[in-house]
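The complex is shown incomplete by one protein chain, all other protein chains being positioned as in the whole.
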Amino acid sequence: MSSIAERIAASGTSNAIELRGVTRYFGALAALTDITMSVRPGERRAVLGSNGAGKTTLLNCITGDFFPTFGTVRFFGEDVTTLPPHERIRRGLRRTYQISLLFSRLSVRDNVYLACRGVSRGRFSFIRTRARDAIMQSVEELIALVHLESVADRLVEELAHGQQRQLEIALALAGAPRFILFDEPAAGLSPAERRDLVAILTALPSHIGYIIIEHDMDVALRVVESVTMMHNGRIFKEGAPHEIQADPEVQELFLGSGHA
Amino acid sequence: MALEQTIETDSLTLPQAQQAGAVSRWVHRNAAILILAVLLLILPAVAGPFILDQIVGWTMILGMIALSLMFLCGYGGMVSLAQMTVAGVSGYMIAVFGPSSLPSISLFWPWWVAAPVAILIAVAFGTVVGALSARTEGIYTIMITLALATAFFYLTLQNWPIFNGFNGFTTIPAPHFLGVNWRAPIPFYYMVLFFAALSYAAVLYISRAPFGLALQGVRDNPRRMEAIGYNVTAHRVAAYAFAALIAAVGGILLVWQNNQISPYSVGVNAVINILVIAVVGGITHPIGAFIGAFIYVILHTFALDALVAVGLDGRRFQLLIGLGFVIIVLFSPDGIVGIWRRLRARARTSGGGNPL
Partner (left out) sequence: MLPAFDSSNFRRNDGGSSVSTSLSGYGGRPSEGRASEARGDVLGQWIARHPVAALVIAVAVILVLWLVLAPWPPGVEEAIGKKRLFVNALFNGITLGGLYFLVATGFTLIFGLMRNVNLAHGSLYLFGGYMGYEATQWTGSWLFSYVIAFVCCAIVGMAMQFFIFRRMEGQDLRQTLVTLGLSIIFSDLMVWVWGGNAIQIDTPDYLQGPVPTPIIASIRSSGEMVFLRYPLVRLVIFAAAVVIGIGMWLALHRTRVGVMIRAGVDDRDMLSVLGYRVQLLFVLVFAFGAGLAGMAGVVGGTFQSISLGEDSHFLLASLVVVIVGGMGSIPGAALGALIIGLSEQLGIVYFQNYSTVLSFLIMAIVLVVRPQGLLGRR
């Protein structure tokens, strides 16, 4: 844990995520237009907006799933605009996906193991990992954190939807994350599972910041301290949760139109 | 039993509970493969040179080349049709660097220099194939590797200074050392058995090592692998390099066994046969490569007589192979290994004796 503290100290006053003029075209279609926003280390923010507002595209530009057409992305002060995704992940960025992207023909434990191995050394090792190695300890801890102990040896394709969503989160918590992007983590979860999710999110160590995209306002506004509203690929409003909820323009555009 | 290792977690399960009966459990679970190993070891005591060389020996060599494809395809999701070509490169190189009947081309280096150099060149070739196709997926990989494999075939056919055109090379002797003639049937058999067993065990072991697990992650979901810190392209290229190593060793053994190599050893038919072997055997477990090779060798050796016996033209062997392949792909995409797994699952549930 000390290494994390060191890295945070080293990155000084810079923001965890800093976007400047990020624009992304798909052909002639602008999915993101001139997005400038910054998120402090440890800050927890929701990005809200209707379908097609560009929220997932925004996350994809931050993680490098694809690059912005214009603009720069900084992660803890470092310009990562053109780094491939795996390089950003190794620097402490994590994300979950709206549609679970898991390794369906591997067991739950192998999935979590791969995530832990991906941010440590020995990714290319030909030597099997023994059960008493330190990395297995963290694998078991992560499985316990998302309550999947009972299915740890099952193949992912056999899991229920809710369990897959929990595994999705476990993969994003592997190693020493500094900042996490959650893309609709509550999608398709039962009310009980949503309570578990809120508990997991609020229990994260306070130095880990995150951006969460969520349609369920009940989940989103309980786990964040600031909100960015997006509309048509642009930032529309920023503020604290209560300000956003009270804003008449926002109410007219979103909260009143069934997206709440 | 042995066939289920890819599913059952092995070394990653909780330690304490397993330690106790670990040895006996391991023996129990691997009973089939252990029996097979013992049979193969004592086979020379009962079988003649024909069985040793033309049936079992050939099976194991083809099995190794198919195993390299199984590794790429089953664990990495990359269907490379260039694995026979990699084997062909090392086969040609052993003929170029070692002795052959063509002193104008062959350099007559001793085997302990020629063989490593040949393997090195073949691995480099396999890695280049990987680098060219690693950024593509699925059917694109098939197209590119098939094109590269055919390119090599035409190169050997047209090129005389290095590959001696359509004549190729003959009289490529296996070495003598430690006082043994390694081309004599029994020593050659044991040499082939050694390398086949070694590559089988290596693939099985690596499938549960970080490299192999990550490869399976790449197969299931390359995008997510990027998003948990892996360089997917590098992983794929490394897998091609490792598979090329197995294929290259198989290629040298094949040349020593046949005592010749020519463009048709790396032609489109030979290339496709390796895919047929791997798919018919089943690409979900390393043993499938050897099962497929065994079926192919048996068909190849006896189909002519069998076809004539039922009143058909003996030359319709390829037709038989093609039909068998299409039937397997249509009805059991995971090959013989898949049929075996399903039969076992059915026996378990209907027998009721020991459900899991």
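Here the chain labels run A and B in written order, and each chain numbers its own residues starting at 1.
The rule is simple: a contact is a pair of C-beta atoms (placed from the backbone, for glycine too) under 8 Å apart; a residue touches a chain by one contact, two chains touch by 3 or more.
A quick note: this is a predicted structure, and the numbers were derived from the prediction, not measured.
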Write down which of B:Thr170, B:Thr233, B:Asn258 or B:Thr301 is the residue touching the left-out chain. B:Thr233
The one of B:Val46, B:Ile139 or B:Leu178 in touch with the missing chain is B:Ile139
In the full complex, which of B:Val113, B:Ala151 or B:Leu198 touches the chain missing from this view? B:Ala151
The listed residue (B:Ala22, B:Leu323 or B:Leu343) that touches the chain absent from the view is B:Leu323
Positions on chain B contacted by the hidden chain, ascending: 79, 132-133, 135-136, 138-140, 142-144, 146-148, 150-151, 154-155, 158-161, 233, 268, 272, 275-276, 279, 313, 315-316, 318-319, 321-323, 325-326, 329-330, 333
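Please note the rule applied: only the chains that are shown with their structure count from here on.
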Rounded to the nearest Å, the gap between Cα centres of chain A and chain B is 42
Interface residues, chain A side, partner chain B - complex: 63, 65, 84-86, 89-90, 95, 97, 101-107, 109-111, 113-115, 117-119, 122-132, 136, 153, 155, 171, 174-175
Using the touch definition from the top, list the residues of chain B that touch chain A in their complex. 7, 9-15, 18, 205-206, 208-211, 213-214, 216-217, 219-221, 223-232, 235, 238
